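Right after this comes chain A.
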Amino acid sequence: MSGGELVLTDIVRLYGGGWFGRHAPVRAVDGVSLRLEPGKTLGIVGESGSGKSTLGRIAAGIEVPTSGRVLLNGKPYAPMGSAAWRRERASIQVIWQDPSRALDPRMPIGGQIEEAMAAHRMLDRAGRLARVGELLELVGLGGLGHRYVHQLSGGQQQRAVIARALSLAPQIVVCDEAVSALDVSVQAQIINLLNDLKARFAISYLFISHDLGVVRHISDSVAVMREGRIVETGDAQAVFSAPRHPYTKALLAAVPAATPAERRAREALSRMETA
Partner candidate 1 sequence: MRASFLLSKVLRGLVTLLLAVTFAFLVLRVSGDPVTLMLPDDTPPDIIERYREIYGLDRTLPEQYLRYVGGLLNGDFGYSFRDGRPALDVVLERVPQTLVLGTAGFLITSLVGIGAGIVAALKRGTPVDLAAMGFAVFGHSMPNFFFGIVMILLFAMTWRVLPSSGTGSFAHLIMPAVTLGIGGAGSIARFTRSSMLEVLHQPFMRTARAKGLKPARRVILHAVPNAAIPVITVLGLRLGGIVAGAVVVETVFAWPGVGQLLVTAVAQRDLAVVQTIVLLVALTMVLVNFLVDVVYGWLDPRMARAGKETA
Partner candidate 2 sequence: MSVELEAPAVLAGERAPGRRSGGPGIVIWLCLGWLALVVLVAIFADLLAPYAYTEQSLLNRLKPPAPLGGDWAYPLGTDGLGRDVLSRLIYATRMSVVIALAGSLIGATVGTLIGFAAAHFRGWVEDVIMVLVDFQASMPFLIIVLAVLAFLGNSLELFLVIVGLHGWETYARVTRGLVLQANGQNYAFAIRTLGVHPVQVYLRHILPNILSVLIVQVTLNFPDLILLETSLSFLGLGIQPPQTSLGLMLGEGRSYLATAWWMGVPAGIVIFLTTLSISLAGDWLRDRLDPTLKTADH
């Protein structure tokens, strides 16, 4: 097993359009094609509003694109909500930005991990409970299965979400701003955990973030997204050390403009680019 492969072709996602097309629809994703190679991490960077989260949901099969095709290991997703779609979920999972909202506040986390496995009829109850214990150890939450969400720190909550996703033995994991809501020190821990798991279980990651430093740390290749389109892709190190597109360059100069003059220069650059 070498992790899953994801191919996106000409993905377009439109929102709105009003009654009788009164106003133009929002083009959240405007013609994106990407390939996630097995066992690799593809980082997607962009500012908020660039459409990267929408792209992530479409890639994961939990949102339907307006047009375009997504192939998971060569096969398209089953219709959303169908029984086949539910079975597919074991192959591709999502780690969310806010772990406290991804977990049921009234159930202990161990139970929620077990529920995920039970939904796919994995093992028997005793087997599942044992596996829950193993997974919790793996993510660094050993012995904490009885705790409730509010009894865990942010980092611990995210580990719980990861454990739950992992329980299904997915081939692809989409991380949608998975560490953005965490403290900087905790971020590093979670990134390291994700890298460990990738090596151990050969998972492919689609890592979505606005934080370049984080993306750089974890990605094999990277795609830069802006206003629904990919403006640059390539090997992570290459893109970060020698960006070609002006927008990528601007993004990398992530430090806020030191002087008004510098800010004006950047704005002029981006206007030039759009024209």
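How were these picked? Simply put, all candidates are chains of the complex that A comes from, given by their letters.
Note that in this section contacts are C-beta pairs under 8 Å (C-beta built on N, C-alpha and C of every residue); 3 or more make two chains touch, one makes a residue touch a chain; residues count from 1.
Everything quoted here is computed from the prediction, not taken from an experiment.
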Complex member touching chain A, one of 1 or 2: 2
Candidate 2-touching residues of chain A, taken from the complex the two chains share: 60, 62, 81, 86-90, 93-94, 96, 101-107, 112, 115-116, 119-120, 164-165, 168
